[in-house]
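Every protein chain of the complex appears in place save one, which is left out.
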Amino acid sequence: MTLNDLQQTKDAELAARKRIVLRCCLAASCSSSGSKGVKERLEKAVSEAGLQGEVEVRGVGCMKLCCEGPLVAADPANTLYVKVTPDNAAAIIAALRGGKCTLPQADPGSPFFALQEAIVLANCGVIDPERIEAYIAADGYLALHEVLAEMAPKEVVDAIVKSGLRGRGGAGFPTGLKWGTVAKSPGAKKYIICNADEGDPGAFMDRSVLESDPHLVLEGMAIAAYAVGADQGFIYVRAEYPLAISRLQNAIRQAKRVGLLGSGIFESPFNFNVDIRIGAGAFVCGEETALMASVEGKRGTPRPRPPFPAERGLWDCPTLINNVETFANVAPILRRGADWFAGIGTEKSKGTKVFALAGKIRNTGLIEVPMGTPLRRIVEQMGGGAPAGGAIKAVQTGGPSGGCIPAPHLDTPVDYESLTKLGSIMGSGGMIVMDETTRMVDVARFFMEFCMDESCGKCIPCRAGTVQMHQLLEKILARRATARDLAKLEELCDMVRNTSLCGLGQTAPNPVLSTLRFFRNEYEELLQPELHAAPPLTAKA
Amino acid sequence: MTTVLAPPKPQAAVRFASLLAGDKRYKILEAHIKKFQHRQDALIEVLHKAQELFGYLEDDVLRYTAWQLKLPASRVYGVATFYHFFTLKPQGEHTCVVCLGTACYVKGANKILAAVEGRTHIRPGETTPDNKLSLLTARCIGACGIAPAVVYDGTVTPRQTAETTLAQINQWVAP
Amino acid sequence: MAAKTLIIDGKQVSAENHTTILQAATDNGIAIPTLCHLEGVYDVGACRLCIVEVKGTAKLLPACTTRIYEGMEVTTDSERLRKYRRMTLELLFAERNHICAVCVANGHCELQALAYGLGMDHVRYDYCNPAWAVDASHRFMGMDHNRCILCTRCVRVCWHIEGAGTKNVAGRGTKSRIISDLNEPWGDSTTCTSCGKCVLACPTGALFHKGDTAGESVRDRSKLGFIVNAREKQQWTV
Partner (left out) sequence: MDRIKVATVWLGGCAGCHMSFLDLDEFLIDLAGRIELVYSPIADVKEYPEGVDLCLIEGAVCNEDNLELLHKVRARTKVLVSFGDCAVTCNVTSLRNYLGAANVDQILQRAYIEAADTNPVKPGLEGIVPRLLPKVRPVHDVVPVEHFLPGCPPSAPRIKAFFSNLLDHTPALSGAQLKFG
């Protein structure tokens, strides 16, 4: 593959494009609502109407408004049909010919779509994720070519540093700094790992990216490999995402076939191979040292850091681990420039962030907004507020490691620092809206049960501490606890947070701490009076 | 105290040869292991394949895997029991996985689970005595936009309620 | 090898490069409580008892796996550390059935000794009272899961000193347990060499020699370090 080949592929793809495109969402949510059947009937209807020359029915990745699926969009008219059934196919085709259409539609100009800014999701729901040509036609792999042809590895690292990109997996560590450390670590063999073990309940951003635009992630990984001097990559995907796995496998096969993965990429000395490793249902494997143990085929238990993976990672070699969304930002940054990227977002949080909007909210689905967007804009304008006129009580971010942000703080901008200040975290991007019917102590218990079940069992504070915290929360919910129990719970939160080995344990108390901070009254309402007030300790015999 | 030597065990190769001869699923598994060049770090990949072939990870499969990868049995068992996805017990004819992710939970997944438990008298991870249905829970299947979701025999189904779930279950489980 | 100077509990000490905080402290007569650490096998940093404060770091670090550096300032004992360590022990005592009065390791138990050392005179958490079994199938040794604290010392000596790989951890979270081979009765193990190093390594009464009384359960753990030293350095230092 050369630049010329790339250009020819693009030209051929664009030349073959038909006048009208019916985009049919085949991502996991719409598939489960029957979108495959919709696509088949649309294809049939097109051929019955003799429109094969004019209309392309294209299976695409996530079209974002998951709650209204199956979704079908008609280009270039920019019509978005919602809740489409196979029986609607004929009506959609009729509408293409100018017929009147009464099918339910969503307004592509509504805030849910209009307030999005797509970098990571630019191709998502637009291109066919199963064809590499479609990605190339959208300027895919151009950045990789430019990097290999014109930039030294150090320059690539510098560009990422300059862009201000921070890890999208949760903690927000500066990506450029990480790359620089791996690049500088001595070692003949280095590895790249893409963390696609999206374990936070309520998060489906990475799944959507992998299902909708897998090559974007592969390109980002290849660029990273070149920058740090690695030649082998692994993508660690959870087994719960079969569609993402099959699309990745397909994408890797295609990229190898055309020489965009493998040896001598773009006729340079750069080699890069990617293998998929399938997770097997362990949340803790999202932690990087546990993930590496799992890639090595072992029990996914974390180990103390330092040494950090950048110095000693997979098989003790320097290893770069980034998550899906982080890698997905790489190619756009190099294609459009670090300055362009750094111009988006806030002073310390650059670029955009993809969120999975779910819970008690009208519009659930996938959104990408510039960093610094106020939460209120996301949940009220884009999300349309709570369904059936209810009031939003809190927004949960960061999954079991995060916290609940109460309604009075909805004007908080979403960036790493602001969310941390409120006792939550950015997390990987799950955003669950809770309304007045949600009991916050129950939410805390829900997450504690999650952490208890997902604790690997290696360190004591997390293994046994989560059990005790869970019991105390159960006791509070059962109205059997006293103020002494609540004090015990808070003390345990502090202890588990400060002494646990890995991030799972260190953040397990967060949902309790954040609900205690903003909804303490809900805990106190459940407490029972102490039967015997402890006598003053001065009353010694 | 006198040390008594254990009686000689049959050579593993001989033992596994009879397994291979009797069940072609082992042949397929062997081919898969060869694809990974018997690499020890492929253990999880091999177990995935084994579970796909056998439905669950029975002792002989684990022993065979350990032998092929030259790993101690304790390591194979340790890995197989660490990950939720692997099951060491046979599953029922049908499976019902209730997603208990946050989005599903706030939309009432616990009520769905309670309804199924009440109907079948089994707890998550168990199978009905007639072997018709295995009830499982998931930590989040990423279908949050269409919560609450339930997976029936591998098919993700959106916006479930206790009623719709019971309607599905009732087709499988004797009244 | 280059030496580094650091301060531990206000005392200036020097230690070889790449030494852990725990090693440096021990060499200089400063005791840090440990539980999963065992001379002779690699450290896993799991029990969290050896956590120390390091100036300039907000996080508490395990002394057993953290390497020293020049000018490091370490505090191994503070009110806060003692409180966390005591809580860790309370969590352990509440997790399984540690009933000292009927335990074979009573009086020779590291868990007990730590409780005394840290002044843990009662457990504030609910006892979980799980139902764990005793595996008495082995001819000479037994495993009482009720007493197990999952320090994995036995697993590590079995893998890295004996090399048999008989023992491992199965399951996860609080349901984790030590297994032999394919979760088979220990006595049926085809890999166990009955070397007894796991019993030697066990800090509690979870692993024991059959027939030993509590008074006989003294364990000379220095033997493990002795073997490793002999094997790796060809030095037989009794």
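Lettered A, B and C in written order, each chain numbered from 1.
Everything that follows uses one rule, which is that a contact is a pair of C-beta atoms (placed from the backbone, for glycine too) under 8 Å apart; a residue touches a chain by one contact, two chains touch by 3 or more.
Because the structure is a prediction, the values reported are computed rather than measured.
S.K.: Determine which of the presented chains are touched by the chain that is not presented, and list them.
M.R.: Computed over the complete complex, the missing chain touches A, C.
S.K.: One chain isn't shown here. Among C:103, C:149, C:200 or C:224, which residue touches it?
M.R.: Answer from the full complex: C:103 touches the omitted chain.
S.K.: With the full complex in mind, choose from C:2, C:58 or C:131 the residue touching the hidden chain.
M.R.: C:131
S.K.: Using the touch definition up top, pick the residue from C:91, C:115, C:164 or C:178 that touches the left-out chain.
M.R.: If we include the chain that is not displayed, C:115 is the one touching it.
S.K.: So that we can see where the missing chain sits, which residues of chain C does it touch?
M.R.: 93, 97, 99-103, 106-107, 112, 115-124, 126-127, 129-132
S.K.: Since one chain isn't shown, list which residues of chain A touch it in the complete complex.
M.R.: Chain A touches the chain not shown through residues 484, 531-535, 537, 539-541.
In this section, only the chains that are shown with their structure count from here on.
S.K.: Roughly how many whole angstrom separate the Cα centroids of chain B and chain C?
M.R.: Inter-chain centre distance comes to 34 Å.
S.K.: Can you list the residues of chain C that touch 2 or more other chains?
M.R.: In chain C, residues 169, 171-172 touch at least two other chains, as defined above.
S.K.: Considering chain B alone, which of its residues make contact with at least two other chains?
M.R.: Correct list: 75, 78, 82.
S.K.: Using the touch definition from the top, list the residues of chain B that touch chain C in their complex.
M.R.: Going through chain B, the ones touching chain C are 1, 3-4, 6, 9, 59, 62-63, 66, 71-78, 81-82.
S.K.: Considering only the defined contacts, which chain A positions touch chain C in the complex?
M.R.: Residues of chain A touching chain C: 282, 299, 303-304, 306, 452-461, 463-468, 471, 488, 491-492, 495, 498-501.
S.K.: Under the touch definition given earlier, write down the residues of chain C that touch chain B in their complex.
M.R.: 139-140, 159, 164-172, 179-183, 190-191, 194
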